[in-house]
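Structure record follows, encoded as structure tokens.
In this view, the complex is presented without one of its protein chains, the others remaining in place.
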Amino acid sequence: MVLRLLHRAMVFVLSVLAASVLVFAFMRVLPGDPARVALGINASEASVAALREQFGLDRPVVVQYLDWMRGMLTLDPGIEFISKAAIGPQIADRLQVTLILVTTSMIFAVLVAVPVGIWMAVRHRHADGVVMSAASQVGVAIPAFLAGIVLISVFAVRLRWVPSGGWAVPAQDPVGFLQRLVLPSIALAGVQAAVLARYVRSAVLDVLREDYLRTARAKGLRPVQALWRHGLRNAAVPVVTVLGLQLATLLVGAVVIERVFVIPGLGSLLLDSVAQREILTVQTVVMVLVVATLLITFLVDALYLVIDPRLRTGSR
Amino acid sequence: MSEVQGAAADAVTDSGQAPAGGSPGRRLNPSLLVGGAIVAVVVGLALLSYVWTPYAPMRVLPVEPYQTPNAEHWLGTDRLRRDVLTQILVGARTTLFVGFVAVGVAALVGVPLGILAAMSPGWLGQLVMRGNDVLLAFPALLLAIMFAALYGGSTRVAMIAIGIATIPAFARITRSGALGVMRTEYVVAARSAGRSPLGIAVRHVVPNVAGLVIVQASVSFAIAILAEAALAYLGLGTPTGQASWGRMLYEAQTTLRSAPHLALIPGAAIALSVLGFNLFGDGLRDWLDPRLEDR
Amino acid sequence: MMGRMRTSTTTRSLVAAVAATALLAGCNAGAGTSGSPDDGSEEGSGSGGGGSEEGDGEAGQTGGSAPGGSDETVRVGLVAEPASLDFTTTDGAAIPQLLLDNVYETLVTVDAETGEIVPALATDWEVSEDRLTYTFTLEEGVTFSDGSEFTAEDAAFSLERVSSDAWTISLKSQLDVVESAEAVDDTTLEVTLSRPSNSFLYALTTRVGAMFDTEGVDDLAEQAVGTGPYTFGTWDRGSQITLERNPDYHGDAPYFATVEMRYFQDANALNNAMLTDAIDVVSTVQAPESLAEFEGGDFQIVEGTTNGEVVLSMNQQEGNPLADPALREAVRHAIDHQSLLDTCWAGRGELIGSMVPPTDPWYEDRTGDFPFDPARAEELIAEAGAEGTELRLRIPSLPYAVSCGTVVESMLEDVGLEVTIDELEFPAAWLETVFTNKDFDMSIVAHVEPRDMANVFGSPDYYTTYGTEEIQALFEEADTGTEEEQVTKLQEAAALISEDAAADFLFLLPNLMVADPDITGLPTNAIKESFDLGDLARG
Amino acid sequence: MSRAGDRTVLAVEGLDVGTGHTPLLHDVSFAIARGERVGLIGESGSGKSLTALAVMGLLGEGLHARGDVRLSGRTPATRNLLEVGEREMARLRGDAVSMVFQEPMTALNPTMRVGAQVAEVMRIHGTRDTAGARARAVELLDQVGLPDPAHLARSYPHELSGGQRQRVVLAIALANDPALLICDEPTTALDVTVQATVLDLVVRGVQEREAAMLFITHDLAVVATVCERVLVMYGGRIVEAGPVGEVFADPRHRYTQGLIGASDLTGEQGRRGRGALPTIPGTVPPAGRFPDGCVFRSRCAHATDECGTPPGWTPRGGADGRGSAPDEAEEQAGSAPGEAGRAAGYACFHPAGDAA
Partner (left out) sequence: MTETPAIELRGVCRDFRRPRTSLREAPPVVRAVQDVSLSVGRGERFGVVGESGSGKSTLLRLICGLDRPTSGEILVEGRSIGDQPARRLRWLRRRLQLVFQDPMSSLDPRMRVRDIIAEPLVSQGIGGDHGARVTELLGQVGLDPEAARRYPHQFSGGQRQRISVARALAPDPDILVMDEPVSALDVSVRAQVLNLVDEIVDGLDLTLVFVSHDLSVVRHVCDRVAVMRAGEVVETGETERLFSEPGHDYTASLVAAIPDLHAALAGRSAQDLARGVGPAS
């Protein structure tokens, strides 16, 4: 088991390295010279060159890459070209916002999707199960941002229950923070919950067909008991996979919701930095997102080992 | 073969179903029918738009803006005095285009990669799948944003980005399907009959994973439609000059409360077609997989 | 000499113009806020009237509370967050919009009502006979927010610094005409020009005329030290910037103790914030069609004018279809401007026939030059043998351009032209394709830079590809001549541009604001680079 | 129902199972006495497993059972199990009646330790407390011949071989000393040497508890080895029944006859000639596609027009004319086909052996 974890960890590190090279290379081919964008299009070649030098863009690519990697490892990737603001703290702030948003949504989604999904599976031949299943299909089909816009329109603009957007620091304004968290979390969680519920349903249906569930019933467990004691843990493996993928998608997918709700998260930082051609910020944000995704994959893998003893022995 | 056998508990050796082979006469499920119907309608609308639209596409008309549905304009007119129905019809083309580009890119790259990974058990297969995992760490939207920065926002660029981000999904599903096929005895039979690896890939693996790929394509199609809408919202999607449901929705936001139908109509069109493709994919999966028959 | 200057500044100022357009930020005048006579009296925008130049105090401010102001905070919603606080090295309109006239002040400024240049930190100025030497008398007792005193030394330092390497943005060339700036004594500044220039004094009202502390320029990106009514407070990146009342302000203290500038990436979010009382003022309404939501008494809607001419440019370089003047005239005849304005900008804004907004002294109504006449347009096209000509309309990805582009496309197709719209990401893709490479037939962009006619149409190398010798001569005469000559020459130039169909002028962007009904002192017209906060009050 | 006396553990009478539109089992009737081991043989699709699942009340959704299934043992056999609610049925399962399934690889929960899975069945039915159940589980694992049972109880199923897993399943089935044990092809997936030990354990386990056993298999030799009585199924019906010795040595039904012939590779005197295997022509039709009347007539060399009507049940030895009576008549007669009546006999118009 330890060996398997080590192996996965090694794959994780190699993947991160590969991804960093990809991201870095991609940023190098990005058109639009940051120095020129900062100075305006008719700035003299001399001043552009000076600024490039100041940004370190004239150094060999490999040096720039290594420099960037060192910056990332020391959690200090440098300062922005244009605003001169340090990138590290900015990303930390934004990431914190996005993480709160994504985690809250994920919790909402799981709280709704797991019971609903199980219900849909258990009752899949009954009217209520079919209706819920159909509803989840419709839920999957609604664009998250549309849901966000409608939520704002109803609950913020018309009913005035909560603010239409923005963000508050939880420590300073806990009530305002929660008020501002509700709608975006629901908008983000809604679609995820619908997707997740469908996966839960399918995983539970699969488990319901397993021989060992029949064994459990032959032992004298009623269907619900059998599912509870023997089914759920086994159904968890595919669901955990989907959860991991969803979490990763959410991290980036939050950019749309952040836009709708004017939340200063990582996604909006990315969009702004792209527009400003803040190469260093863009590549660092992208890298943070990519590492987060890979990390989630790694953790999901580790979680498998906890859930499924079959995976613990390296031989299988 | 009767479908009852799946339900009957006896292990029927002649259960009659290939891993992914729908047999004629299998009962069509409601998902497949409803999904198929919706997909057919979308395709129909797109085709119809080539032959007939109520008004010239994208044309600003000398009429009042913000009309609600009426006899002249069945779905009303928008802020720029364009006929909404016309845009919905022409927008169906974009929707299909979006799906085809994204799914096409993903399938054209992902399927061969998946087959390659399944058929080369050694380091090559490992390399392909590890590369796939790295690509998986670039979610669609992230790639789309990066690509939009690189090439400017356009439907094609956005969809290629989404297509690339979808490659891992296709590669994985193809690989797992192909691994299953490679384990079958008919592949061993083909080898012992003297088929080359390429021959096996073409004659046996591809036809037998086609079902899985089609299901994945249908689901990815739906995801691509949603992604186009999201990108349109971020201003990275379909540019003006092309009718697109995502774009219509984007443009209708500012008048959401004064002219809600302008948002509702394309919103419903998007949701319905996504629903259609999802249902179609689900239904197809059930139809192709006898194990899931009674779902 | 003048010609040289023009060519060097034309392109540069466009970048600013374009950048400002991108944000569609209202470059509101910082000066008096009496509603202009022709608009807005019903919104009570005149209530802020009486607000005047900083040096004059604010005696007449109707809504104003006692000098010293309240503890209140006003929250202003804007659409483009600055990338940095340093407009000396970072381009874009967001920084001067925030800082100019609020944190930094200039020697002279523009009266938003009259368009005239009026005193600011300089109480008075004299121009020598040869129009080469300007002697400014500076206000006494002015201090920077770091406590040091504002003297002629600082002024000289600020103006000279523009031409040094410290300034990197292209707009710095507006002060290329300055030969030297010297402090005669603490309150007297003498500026010598290398040639007479009518635009010099105007340039001083913009960001290049901002007055810096000799000791306060070390960290301009994060710290702003100025003499204005507000000081820079905090910056919550990605959402808001706070300005605090300057307790040592030399003029009357502003009403609001704190101004929160809240930034939104999206017009809809901005509207929602206003509707849900998360902000008190919408600095610029991004989607005029959404104004209906604010009608009905809960909000005041301020409508004024700007410098933003929405120009349908036509590439008349050799070999392009629109090199044929007849075809350009056909285009101008084919467009129903009133209908276009009604459709794409909800009827808000003004029709202009040329490159001059009504607030400029040389404004003349030229809307009748090419009346809407599709029959005539078709005739011209037929004469030119250009039926079915394909034209690439390459527009930036900005709301007004996208809306207008669609309408223009339809109108031109109605008279038998084939138009293809390309939407290009703004600024990068548009700048490269249209502006630099001139790979387009038509484009639509709003030039919001004040008094930019010479910039936009003065050079054949500019993307408008006009700049005939005749027009260049007119512009040069206008800049070097007397003020009267300037007016007449520029009127001639505007007429010539229109008659040559150098471009079509779709309309002038309106300045649209929404605010709580009790907010006063809103700048009705947006004809400057700054959004002046000093006169805002509640009452 | 009384003829078998108090010793009857399971009595199945006129059991029909089908989906909405396809009948899968028809008129299945049999009884098993205490300590009796009854084999149920037939080829794929004959309905063997369905019969077992119907008795257990574990038919999948979409399958409906009609008829009468009664179980005596610790619980008085007073009610038709097909009409008993799920809660009550669950109380019987694993306690009065338990089951061993065919596929040992999948029958155990992969995420639960083996010992816990054995202990669970005792805890569910309250036969032991937690600690007692755990200790008893180790004992049971020992009884089914697993080495080092205390250690093995802490293993997960995937760490065990197929034979070991099947023994665990057997330990679960025997944990509460059931009155009836149903084995559904318990050794089909096992190697022949493992099969031998598992069969031995099954028989011993049943004998020790004096339980009744229904043993389902397609392997005639296994049935002959394990069981005393045999039921031959084809097309969802029991076509012949009787003591193993009689049925296998002297089959009456043409299907039984063909089956024995085809499966007997060695012949009575050891090896028989190659290519000389008797065969049943054709193949087993898919479920629900069997012919009307005698279900075997589509493959039977002796079929006549008469076989178009369902053949009645002929008790072995007593060719008393009841053989031609249709089933319906029997059912209406009510008293007629008691389980004893079905204990030995066949349903064929043209029986083999002495009737021929």
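Every chain is named by a letter (A, B, C and D) in the order it is written, and numbering of its residues begins at 1.
The definition used in the following text is that contacts are C-beta pairs under 8 Å (C-beta built on N, C-alpha and C of every residue); 3 or more make two chains touch, one makes a residue touch a chain.
All of these numbers come straight from a predicted model, not from anything done at the bench.
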Chain not shown: contacting residue from B:120, B:184 or B:258: B:184
Residue among D:58, D:84 or D:203 touching the omitted chain: D:203
Touching residues (missing chain, whole complex) on chain D: 43-44, 162-163, 191-197, 199-204, 218-222, 224-226, 244-245, 248-249, 258-266, 268, 271, 274-275, 277-280, 283-284
Residue ranges of chain B at the interface with the undisplayed chain: 1, 13-19, 21, 23, 184-186, 188-196, 199, 203-204, 207-208
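Everything below uses one rule, namely that only the chains that are shown with their structure count from here on.
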Chain nearest the global centroid, as defined over all protein CA atoms shown: A
Centroid comparison with chain A (C-alpha atoms), farthest chain: D
Pair of chains joined by more contacts [C-beta pairs], B-C or A-B: A-B
Euclidean distance of C-alpha centroids - chain B vs chain C, Å: 47
Length of the line joining the C-alpha centres of chain A and chain C, rounded to whole Å: 41
Chain B, residues touching no fewer than two other chains: 148, 253, 256-257, 294
In chain D, residues with contacts to at least two other chains: 61-62
Of chain A, residues touching chain D in the complex: 125, 210-212, 214-223, 225, 229-230, 233-234, 307-310, 313, 316
Residue ranges of chain C touching chain B (in the complex, touch as defined): 267-268, 271, 286-287, 289-290, 292-293, 339, 343-344, 395, 397, 402-403, 405-407, 409-411, 413, 420-425, 428-429
Touching residues (chain side chain A, partner chain B) in the complex: 11, 14-15, 18-19, 22, 26, 29-31, 124-125, 137-138, 140-146, 149, 153, 157, 205, 209, 248-249, 251-253, 255-256, 259-260, 270-271, 274, 282, 286, 289-291, 293-294, 297
